[in-house]
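Worksheet: one structure, shown below.
Note that this complex is displayed minus one protein chain, with the remaining chains in position.
In this document, chain identifiers A and B correspond to the written order of the chains, with residue numbering beginning at 1 in each.
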Amino acid sequence: MIQDRRSLLKTAAAASVVPAVGLPARARAQSTTIKIGVLNDQSGVYRDISGPTSTACVRQAIVDSGITAKGVNVEVLQADHQNKPDVGSTIARQWIDRDGVDVIVDVPNSSVALAVNGIVREKNKAYFNSTGATTDLTGAQCSPNTVHWTYDTYMLARSTGGAMVKAGGDSWFFITADYAFGHALERDTSTFVKAAGGKVLGGVKHPLQSTDFSSYLLQAQQSRAKVIGLANAGTDTINSVKQAAEFGVTRRGTKIAVLLMFINDVHSLGLQAAQGLVCTESFYWDLNDRTRAFTNRVRGSLGGNYPAMSHAGCYASVLHYLKVVADMGAAAAKASGADAVARMKAMPTDDDCFGQGSIRADGRKLHPAYLFEVKTPEESKGPWDYYKLLQTTSAEEAWRPLSEGGCSLIRT
Amino acid sequence: MSADSITATPETSHVRGLPGLQALGFNRAQSIAFLILLAFLVVGPFVLYPVFLMKLLCFALFACAFNLLIGYVGLLSFGHAMFFGMGGYLAAHSAKVWGFTPELAILTGGAIGALLGVVSGWLAIRRQGIYFAMITLALAQMVYFLCLQMRFTGGEDGIQGVPRGHLFGLLDLSADMSIYWLVAAVFLLGFLLINRIIHSPFGQVLTAIRENEPRAISLGYRVDDYKMLAFVLSATLAGVAGGTKALVFGIATLTDVYWAMSGEVVLMTLLGGLGTVFGPAVGAAVIVTMQNYLAEFGAWVTVIQGAIFVVCVIAFRAGIVGEVARWLRVRL
Partner (left out) sequence: MIEDLLFQLELGLPQLVLGLVNGAFYALLSLGLAVIFGMLNVINFAHGAQFMMGAFVAWMLLAWGGIGYWPALIISPLIVGAFGMVLEKLLISRLYKLDHLYGLLLTFGLALIIEGVFRNQFGSSGLPYTPPASLGGAPVDLGFMFLPKYRLWVVVASLVLCLGTWLVIEKTRLGAYLRAATENAALVQAFGVNVPRMVTLTYAAGVALAAFAGVLAAPIYSVNPQMGSSLIITVFAVVVIGGMGSILGSVITGFGLGLVEGLTKVFYPEASSTVIFVIMAIVLLARPAGLFGRA
């Protein structure tokens, strides 16, 4: 997809001009600057699901919060971690040590997400992860400085695995990327499939960045499973879906459940190949009036992209944080990231993207998870009209119970 | 020197080195450059951001190790990431799981580099030139896939939260400034070792092989043994560099075993100057700095790196240090 860099830059410039122009002189004199760093993939496979769109959503949150009118300046930085944990952690360290960044947002790619998690905790700043998938952020490596906002592997497995069985898909075959993320996703999903009364007939593990999935799809077909679960990500997922369409896998009624997919992936696949796929997101732009209102506000600055749940999470987390900043004062929020996050946990959340919700003691943001099916080209009525809702898993059920995560914040 | 040799060492200048540094094999110009380097190492952390500086030093050592092979034996390895990355994994694993002290962890990184060097060298030394490059590349890709699947590497998450530990079990290294001196020492030792090797009789034989292999064979040198030893030494030091980097950042990941990393170290060495003593370090400094400051431009970094490659190969084959040396009519 084509990103219009120039228009993004323009909005960036416009957004940073707003506080300087709109403020009365007195307020500006007292103002404290909050610095938010958007750290994500600006050039790789996760560019469309994070990238400049996340930054635009963060800027939208600043505008919507009206915080500048209260005498607090907010500055946004962005950088590309190139999906390399060492690059990500270097940037995070530099931002905090040298540029005085208070908050780091977004951070796709679990490995980078975890690396940044440690640094933010060490420096006592605040960290809102929206696009990372790993449950370790609220489990073994949970931190008083971190909120994990949008989704995690447990929630995906629970929604896609559990709800799919309810919708009739009770026998499964997995095509899994052969590394930790794929294994975790397959393991969790299997558990929920079995718990809901379904069967797992088999699975195959493929190396990361495979190009040819036909032989795995053939094995999946031979198993006669009703659902083929794709526990992989990025181009692996796109290639498997494309080739499944080519082999006519879905024509015989087999459903393909993609365990991690964003609406931008559907867009790049095209409805012809993506129709009938099942996936879970916690936000869809066309879900209700509030999500549509949000999308209309932000769309102009996205250069043709649409917000996925990952972008919505960037918006909502920053919006909530700025509410807390307005409440406790910018100086106090800057002084201790942990204090700010504690206040965020104490205050119920409410935003256009996820509605009302809350943040749990381990840093897990709670909201419902939605199981979507991708529309056929005939059903789709306009641009980005891609999803129809199959099932909703409530906020109470969607997430890993507090007691199972092994988060050290809970015991103390 | 043959016209088609991959390295273009400028004319040797027979100026004698400064007395103290002569023992290290430096000539006068190199001695001065070395003193500048020392000054930079001492002053650097007070001016620049220490973590950035440490990253730079790790890559500089990596590039120097790589240069030992390409600059002085004329073998282009396109798979050096496997030593660097595996060194990182083993250092991280030994520090985190086995509780090794930092110096032991770094040595473990070097040891795995050596081991891997022996195995891959045994296969790759059989062919020369481009075949050597392609074989090392393919072997490195295989190591990458293995790293992805082996349990101890943690797959795409890598090994995270590696403790910096206490040097010799005594000195706490968790502060940036304390580990900096360790990194600087490791770099300096590696740098001097490589320099020592180059100027030893062994190094002279290597150069002879680079310039004219059939002749070296006819002179009775067992060329393959020499190449093998150079390859293993280079792999060991690359492992040490990777291990050090893993300790600094507390993380060892797939990035460092990926083929792009093999390409990056070629670029650093090429840009700095193949077959020069200081070139690789300078090249590493330029590339790391560029990556750091251009990070926000995303994929343009790749384009710029590619462009530097093209420019270096077409018009600038001696590299930065090589050109400076030619201009000053000295050997650096």
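Keep in mind that, in the parts below, a residue touches a chain if its C-beta (ideal position, glycine included) is under 8 Å from a C-beta of that chain, and two chains touch if they have at least 3 such contacts.
No experiment lies behind these values; they were computed from the predicted model shown.
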Problem set entry | Visible contact partners (per top-of-document touch definition) of the missing chain | A, B
For this session: From the listed residues B:Leu219, B:Ala307 or B:Leu328, report the one that touches the chain absent from this view.
Result: B:Ala307
Seminar exercise, completed: By the document's definition of touch, the residue of B:Ala33, B:Ala91 or B:Ala133 touching the omitted chain is B:Ala133
Exercise. For the full complex, which residue in A:Ala69, A:Leu218, A:Ala331 or A:Ala346 touches the chain that was left out?
Worked result: A:Leu218
For this session: Mind listing the subunit A residues that contact the chain we can't see here?
Result: 1-3, 43-49, 178, 204-207, 209-212, 214-216, 218-219, 222, 234-235, 238-239, 242-243, 246-248, 251, 264-265, 268-270, 272-273
Exercise. What is the set of subunit B residues that contact the non-displayed chain in the whole complex?
Worked result: 3-6, 76, 78, 123, 126-127, 129-131, 133-135, 137-139, 141-142, 145-146, 149, 259, 263, 266, 270, 298-303, 305-310, 312-314, 317
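In the analysis below, only the chains that are shown with their structure count from here on.
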For this session: Using mean C-alpha positions as chain centres, tell me how far subunit A is from subunit B in Å, no decimals.
Result: 38
For this session: Would you tell me which residues of subunit B are touching subunit A in their complex?
Result: 49, 51-52, 55, 145, 148-149, 154-158, 160-161, 245, 249-251, 253-256, 291-292, 295-299, 301-302
Exercise. Contact residues on subunit A for subunit B in the complex?
Worked result: 42-43, 47, 78-87, 89-91, 93-94, 97-98, 109-111, 114-115, 118, 134, 141, 178-181, 183, 207-208
